Structures are given as structure tokens and as C-alpha cells.
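With one protein chain removed, the remaining protein chains of the complex are shown where they sit.
Then we have chain A:
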């Protein structure tokens, strides 16, 4: 009725407006592309790590243009990048701790809790304001407590975090870094993360992302990386890349009756049935590298589409590849359930030790002082290499910088670069960045003493006796590679190798996070004020009561009738003695 009338009217005016819209871009190739990838790697301890990567590449300039039209790139993030002048954004939400010593070098590691680091555009005038606004909006998008990021946990690292994407200058005043170690990651963070995927969790690899399985694991880390990249080899134009990554470690050895065999269905209680029609590449990689140069011990089924060999993080690796887009894969069976079986039980005594790993703990006793110790291991047999260590310590642990000692093989190791920014109470944390040379086959021990500050009573979190978290320290290093690596085209190589830029063939970039620390602070007895109130009130009330009685009662002398018990007893005794009674 009335809608039709209105439409009719508009039809008239639109017909007057001009010819029908051109189909200029009908034949034009897509300006955005989606690649998805799942890497399954058995870990030396018998656990299995599954790393999902979804990469959306958009050949558009997000910074310019008031009107933006999104296809595969999620609008929520695109608007954020455009509105706040973000150049690069890395957000990771992690539950659990990646045990580098036992699990080896991770493809992507993140510290426990929430980690956010952002490079802003040089055009942003008030970086702190943009950072505050950004963390608030992100906390809304991902249902995380990122709104607790403020000046007391934000630092500006000078050397540790370089832009991973295209960057003209690296003025570190445009960088902000914050970690919230207390953050608990759960389903409510996963759901919005999944919603950003073009296919949601309806098709493609994302069907495996079932929350009840993903959080039934020893390690869960989900991340979002946004960065500008070169559009092509000539790098004349810029594209935007959104990488959504998710890493889970399933503990099969202890939960699976001592067997190390696994399958997709066992891990995710789902199998792959179809592909995401929007993805231009969709692959599953399974790490089947032979250990100890022995014959292949493991067997994967169904037979892979191809086998990919590459040098990843200094090691030669072999991957079985399942290309979900190849028509042959789903011809034979309706679903893909990748299975891995060990041919014979493998002795787990000799586990490979990663070249670089680290460990951190709090030493000391009492509630006044303490010591943070960091142990960094270089297990490379003959090569020394430098590592950048970044420590962020909250202001309520007052670091004594003069107690900083770095000892390697019993001798003092002088760092070649130190950047220290002291904390200001309730305003900013300590920031300590050092470039330390690690000799071959060595352990470096870094210790620094601190004093615990007293907080105001409103500054304690709920459950203060749980302790206070100190975020992980960050180790960034170019680790020399045992095997030489070849230069590969980034667009062609698998996604798990292409997040960090490789400098040359002889070394590879590693970023490691140590354990977060839990430190006890002197905690007041919070029931004390109430106890004091109760006690003083009782005293006051008792005093008041007796005064009141004194003032209001009337006293008069009362004749003793028969006397008390003592008197009667005395009279009985007197009677016996023949003395007159009292």
C-alpha cells in the first residue's frame, strides 16, 4: 500500500537520475582474498599442537576515504583501524603457558593473559588518547577486560617490538605495549573472534573450532594481527592483512591412555566436510618430520595430497599437505579425518632441546624484599647470538637497578644496550630493555632485587591474597639456524612461516615469553576496620550503659533480710563456738 506509493515515487525520480549503474567492476578481479590453514604438529612430549591461521588480505587503503565497503575484511576492525589511525595491531588472548623447553619453539607464542601492542600512524597527534580509546573499543569487540589497560601497565619499548608490516619510520613513540596477565580467556572471547571470520564457523577449517574442545586443552591462544603489507613484489602499493590465529595444545599422552595417536575427530570431535567457498586457499599441514634422522615412525591417513618440505625455525621439516580445495580430496570420502599413528612406541627420553629457551622465577622470602631471576639458555653448540630482553614490572615492585647482575658462565656479562625507565607510583611501570650477548652453550642468569610497596587499601583487587601478577618478560632474538634457509616468496609459502619477516638464510627470528610471576604483597587484614568498629563500639556502648544506669537509677539503702550465704555459714560456726551471731 503506502510503501508501494513511496517506491513508485522514488522510481520516478531515480529514472530521471540517469542511466542504470555501470558494471565497471564486474569483470574486475577480487580486491580481497582469504587463505586458511591448519598446522598440526606432534610435540616431543606427546601432546599435539594445532595452529589455525586465517588470513584476509585486502587491496585497499583503509586510511583514506570516508565511505568504506567491506567484503571479507570485518567491518568492526576496519572501522577501528581507519578511525583511530592504527598502523599495526597485535592482540593475543591466551590461557595457559607454552612450555618452550618441552614443546619446542612455537610458531606463534603469546604471554598468558591478554597482550596488545599497537603502532599508530605518524598522523596521530595524541597517541595516548587513541591508545585508551582503542583498548576500550577492543575490549567491547572481544569481550575482554582490555579496558583495564591504562598508564600503569602501558610501556613504550624501544627495541623489542618492531613493526612486522610495512613501515616508513620506526619512531617508537607511536608504539604502545601492554600485558594483562590476570586476564582469563574463555568462550566469550572465542565467539566474537570466530564472528570476524568471513565464513564464521559454518564452513571450512573453522568448523573445527568448537569451544568445549578448545578450552579442554593445556594451552589456548587466540590472536588478531593487522598490518599493512606490500601489494606485490614491486611494493608500490599497500594492502592490509588481517591474520587471525589460534593455537591449542591437546594433551593426549596423559588423557589418551598413554597412546600418542590422534585424529582430527579425537581432538575437535568434528571432521572437515566442506570448504569455505570464499577461501582461495585452504590447507591442512601435518608435521611428519623424521626425528633423529631415523626412518619415519609415524603414518598419516588418508594419504596426503602432497608433501611440503621447508626449513622452519632452523630445522628441516616435512609436512603432509591436504589441500581442501583440490577436487580429489572429497571424492573418495565425504569428510576428512586426518589420523596419525605411531608405528612403534618411541622412547621419549631424548627430547630435542630448543636453541633458545628461558625461565623466570621470584626468589627471596618475607614480604619486604625479593628478587626476580631470569635464566636464559643458549643450547647452540658453537654459535653465540644476542637477545633483547624486555621486562615490564608494575610500580608496586620497586626495582633496585644497582642490584642488576647478569652472569654467564660465572663471569659478569655486560649488556651492550640498556634502556631503563623507572616507574612512577600509580602512573607508570618499570621498563627495562637490554641487549645481551649469549655465548654458545651457556646459561645466563639475570637477577634484580625489588622491594614490595604498600598499596592504599582501595588499590587491592578482590582476593588480594592470591597475589599480584607480573607480566611475562619478552625475549626477541635472531637465532642462528642449523640448516640454511632459502628465500621463498611470502605469498606462496605456508602462513605459519610468514608472520615474522626473515632477515637472511642463516638465522631466524624468535620471540619468546617467560612465565608470568605471581608475587605476594603485604596485604592488610581487610576485616580489621570492621573489627575495630565493633570493638570500639562495644566499649563505647558498655561505658554508655553504665553511665546511663548511674544517671537514671535511684539508689536506696536496703535492710539485709537474712544475709548472704557467707554470713549464714559464719553464724553456724559462731553457734558452735558459742559466740553471738553477727
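Here, a residue touches a chain if its C-beta (ideal position, glycine included) is under 8 Å from a C-beta of that chain, and two chains touch if they have at least 3 such contacts; residues count from 1.
Going forward, contacts and distances are computed from a predicted model.
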{"item": "Name under which UniProt lists the unshown chain, selected from \"PIGS transamidase\", \"Response regulatory domain-containing protein\", \"CCT-beta\" or \"Metaxin-2\"", "value": "\"PIGS transamidase\""}
{"item": "Options A:71, A:162 or A:231, residue touching the unrepresented chain", "value": "A:71"}
{"item": "Residue among A:46, A:157, A:198 or A:304 touching the omitted chain", "value": "A:198"}
{"item": "Residues in chain A touching the chain absent from view", "value": "2-7, 9-14, 16-18, 20-26, 66-72, 74-76, 79-80, 83-84, 137, 140-141, 195, 198-200, 202-203, 274, 277-278, 530, 533-534, 537-538, 540-542, 544-545, 548-549, 552"}
